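To start, I am sharing the structure in question, which I have written as structure tokens.
Heads up, one of the protein chains got dropped from this complex, but the rest are sitting where they should.
== chain A ==
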């Protein structure tokens, strides 16, 4: 049976992981390689690296980091942040990433999704959608959630599927950081609307939240950052718990 994926997300700035990290058993908590290796050992199913600086000067730093990550870990990983062209994708894939994620750049120019899918295959295009429930509807936001768009979330999800995206990473801004659980309603709405895999993101605070999102929605992966970074929910413990709850877990 296909297993549900537990996916830690590492935010990268100038080649270093950000967000306070309080692991005691790794030498350099800001070193993305050390952290990635730790997550792999703990049983993470995939990793996401999000470059939050994503300026031209930092591109080279990011590419160097992707190369090192690819040398050190043997599970799939996605790289996102500041990807605007097929050429950006080529550099990242060539460095050893398995997938790239696009967000604002795809909203600005949707054919980017098609271009990447044609060149590298749909399986390597993750479209990240930041969504917010406002005035009674779920809409798409861009630029790290700062800018509203007229796009309705479900419609945009259908469009990215038609353009050849291989997967959707759906983050609810209403839930993100609240630790009150994933946004089950929009996750399920998007999952029903498209036939590509959905990764739920935003709001994980307890182990039960992962159980809920896997039981009550069609999401096949769940992503979180701070609860893993701060050691609030260790991955092995989470996976053991989900197994006892009869969720298909590796």
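The rule we apply is simple: contacts are C-beta pairs under 8 Å (C-beta built on N, C-alpha and C of every residue); 3 or more make two chains touch, one makes a residue touch a chain; residues count from 1.
By definition in this document, contacts and distances are computed from a predicted model.
K.L.:
What is the missing chain called in its UniProt entry, if the choices are "ABC transporter ATP-binding protein", "Succinate dehydrogenase cytochrome b558 subunit", "Multiple sugar transport system permease protein" or "Imidazole glycerol phosphate synthase subunit HisH"?
P.N.:
Protein name of the absent chain (UniProt record): "Imidazole glycerol phosphate synthase subunit HisH".
K.L.:
Identify the residue among A:121, A:144 or A:177 that touches the chain left out of the display.
P.N.:
Of these options, the touching residue for the absent chain is A:121.
K.L.:
Thinking of the whole complex, not just what is shown, which of A:18, A:33, A:52 or A:70 touches the missing chain?
P.N.:
Hidden-chain contact among the options goes to A:70.
K.L.:
So one chain is hidden, and I want to know which residue out of A:97, A:142 or A:233 touches that hidden chain in the complete assembly.
P.N.:
A:97
K.L.:
Could you list which residues of chain A touch the chain missing from the display?
P.N.:
So the residues of chain A touching the unseen chain are 1-5, 40, 45-46, 70-71, 74-76, 93-98, 118, 120-124, 166-167, 195-198, 218, 220-221, 250.
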